[in-house]
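Comments concern the structure below.
Removed: one protein chain of the complex. Kept in place: all other protein chains.
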Amino acid sequence: MPVASLRRETAVRRILAVIAGCSLLFLGMIMLFLFIEGLPLFSTVSVSDFLSGMFWYPTSEPPEFGIFPMLVASCAVTLTASAFAIPLGVMTAVWLTEVARPGVRRICKPLIEMTAALPSVVIGFFGMVVAAPLLQDLFDLDSGLNLFTASLMLAFMSVPTICSVAEDALFAVPASLRAASLALGATRRETTVRVVIPAAFSGIGTACMLGMSRSIGETMVVLMTAGGAGILPGSLFDPVRPIPSVIAAETAEASFRGEHYRALFAVGIVLFLFTLAFNLAARHISEKNSAGGR
Amino acid sequence: MSAQSFPRFPATPHPGYVASAAAAGTRAGLASQNTLYDGTTSRRETEAGTGAHLMDRMQIRRIREYLLFTLLRLAAFVNIFALFGVCAFLLWNGLSALSWEFLTEAPRNSMTEGGIFPCIVGTALLALGSLGVSLPLGVASAVYLHEYAGASRFARSIRLGVNNLAGVPSIVFGLFGMSFFVIACGFGISLLSGLLTLAVLTLPVIIGTTEEALRQVPVTLREASLALGATQSRTIVRVVLPAALPGILTGGILGLARAAGETAAIMFTGAVFFSRKEVDSLFSPVMALSNHIYVLATSGTDIDKTRPLQYGTALVLVLLVLGMNLVAVILRDRLQQRRRR
Partner (left out) sequence: MKRTLFITLTALCFAAAIFAAPAAAAAEEIIITGSTTVLPVMQKAGEAFMAADPGISLSISGGGSGNGIKALNEGLCQVAMSSRDIKESERKEGKGKGVNAVRTAIAVDALVPVVHPDNPVKNLTVEQLRGIYAGRITKWKEVGGKDENIVMISRDSSSGTFETWQELIMAPDRTAPSALSQASNGAVVQAVAGNRRAVGYIGFGYLNPSVKKINVNGLEATAESALSRKWPIARELYVFTNGAPAGAVKKLTDYLLDPQKGQKAVAETGYIPLSGK
């Protein structure tokens, strides 16, 4: 190969490597900027006061920045949403891979994936104008904008995520396993429950993690349907204020590089770390899976 | 039964199975289903005369199967029903608001009348602009990851980065966009800040789908090209990328749809409540459909009065996003069909 051409190949490779590095760079910059803007808060507020404080009064004098109720709210909303979304998503995935006929599957799979494409603001809007008044009248609640409504809408959003990742995992289960089980006389239910699902278990775990990560970071839905009261939820029907909605509601109004602004970035750091943990956990599970599977 | 369909259960119901299902009184959902294996087993048992006891157990097993599968079907049905429910609701309420004027006019009278033309333009500019940035970056990244880097440590860390970038909540992208593009770069709340933020957000989508598309290109194509003396870069440009083009296009459309539907990332970076001025530069603030819905629904001056506008805007946004997804799905489906042949 001519030297010039070889040199060009190397150059192309290097340029592509630099571009590919952009993703890492962006991730790094996101962290960097969150920390630059958020960390100075901790020179006036201690980390433990920030995380365990019960009150969020960013504009009063003196301000208080406690995010404990929001942390609890985020966890409660995510867990409740998962309680709906995980069974629904996994069951749908099992249906798609193990039960549905190819023709039905070809139509239903894209339909379910499309649910994931619905803009979150539209789902939030739907929750606000339809689900909330309905639930308020149905259960005679103080307000339809509450933890339960938000969770329901979040579940609707995260089902497709869970479903498609779980479906990939189920699909990857070798056909020979199914064949062997069926050949031994097991019914399809027994094959599905005792062979296929256990074989895809870690993949399903990844799916759940990713679904939860999506719920905890989702903004518009909780902003529009959760009610926005910064209290510890005492029941499923209490209004709450999850982390992302605080950032969305207040960032535009916080004075630049003031304490409130910094506190919101600090809240952003917490949210970022939360989702990072979920994603790393998901990756860890899926890597263990592929290491064990092969 | 062809070898190809083997992993996915045969599609035709087995006569023996249908008969026994009917005997168990659970014909309804099962008749359309199929299991060669169960059918064979039960027939063998009956023929061998293993007695009523075993028959019962077989029936119990079959009923349990029926129950589980019904549950699964129900779950899937709930999902699809929910999607249709939301869409039908939007159509029902939004269609009456849709009109030629609604699509071509600017909002009037404190946003309580008029149309959403500037929002459509804004969303189009934001989404297309972000794609203009993220598509080249994403395709180049995916080419590097798939064609050059293999499983090197650098590639592994990039993959980790892409994965985590995909998991960052959109509101965090919004914070980042505000502190970096709007303030640190001095772009202000503008089209440019908004589309760059969206580009970073959609990058993982593009990388993921492009890599998938590259994976589908047979190795033999590359080998043939290389064997003919083409360099690797030439092979990629002339052979691999054209073969992967439909897949990449699919990814591009999905990225476009994602960007068009995004709200939280553009709230502080590119979108404004109301801008009379037509967008004439990268530094103009824009209105966007998603932000418009949020603003009208939560901070409008008269929320009840603008309800029809909200439904109309939501309908337009959903049609736009789902339409793009539909195109992507059909594209991908065609691709898979072609490959199967």
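Descriptive notes on the structure:
We call the chains A and B, going by the order they appear; numbering starts again at 1 in every chain.
Note that in this section a contact is a pair of C-beta atoms (placed from the backbone, for glycine too) under 8 Å apart; a residue touches a chain by one contact, two chains touch by 3 or more.
Predicted, not measured: the structure shown is a model, and the values here were computed from it.
Residue in contact with the omitted chain (choice from B:98, B:240 or B:295): B:295.
Which of B:60, B:88 or B:103 touches the hidden chain is settled by the complete complex: it is B:103.
Which of A:193, A:229 or A:276 touches the hidden chain is settled by the complete complex: it is A:229. When the missing chain is restored to the complex, the residue among A:51, A:180, A:252 or A:273 that touches it is A:252. Looking at B:58, B:97, B:120 or B:309, the residue that reaches the missing chain in the full complex is B:120.
Take chain A: the residues that touch the chain left off the picture are 54-60, 69, 133, 136, 142-145, 227-231, 239, 241, 249-250, 252-256, 258, 260. Residues 103-104, 108-111, 117, 120-121, 124-125, 128-129, 183, 188-189, 256, 272-280, 284-285, 295, 298-304, 320, 324 are the ones on chain B that touch the missing chain.
Convention: only the chains that are shown with their structure count from here on.
Chain A and chain B have centres, each the mean of its CA atoms, that are 16 Å apart. For chain A in complex with chain B, the touching residues are 1, 5, 8-9, 12-13, 15-17, 19-24, 26-27, 29-30, 33-34, 36-37, 87-88, 91-92, 94-96, 98-103, 106, 108, 110-115, 117-126, 128-130, 156, 159-160, 163, 175, 178-179, 182-183, 185, 187-190, 192-193, 210, 213, 216-220, 224, 244, 247-248, 251-252, 256, 264-265, 268, 271-272, 275-276, 278-280, 283. Chain contact summary for the complex, chain B toward chain A: residues 5-9, 11, 32-35, 37-38, 41, 61-62, 64-65, 68-69, 71-73, 75-76, 78-80, 82-83, 86, 89-90, 137, 140-141, 143-145, 148-149, 154-155, 157-158, 160-176, 178-180, 183-184, 200, 203-204, 207, 231-233, 254, 257-258, 260-264, 267-268, 290-291, 293-294, 297-298, 307, 310, 314, 317-318, 321-322, 325-326, 329, 333.
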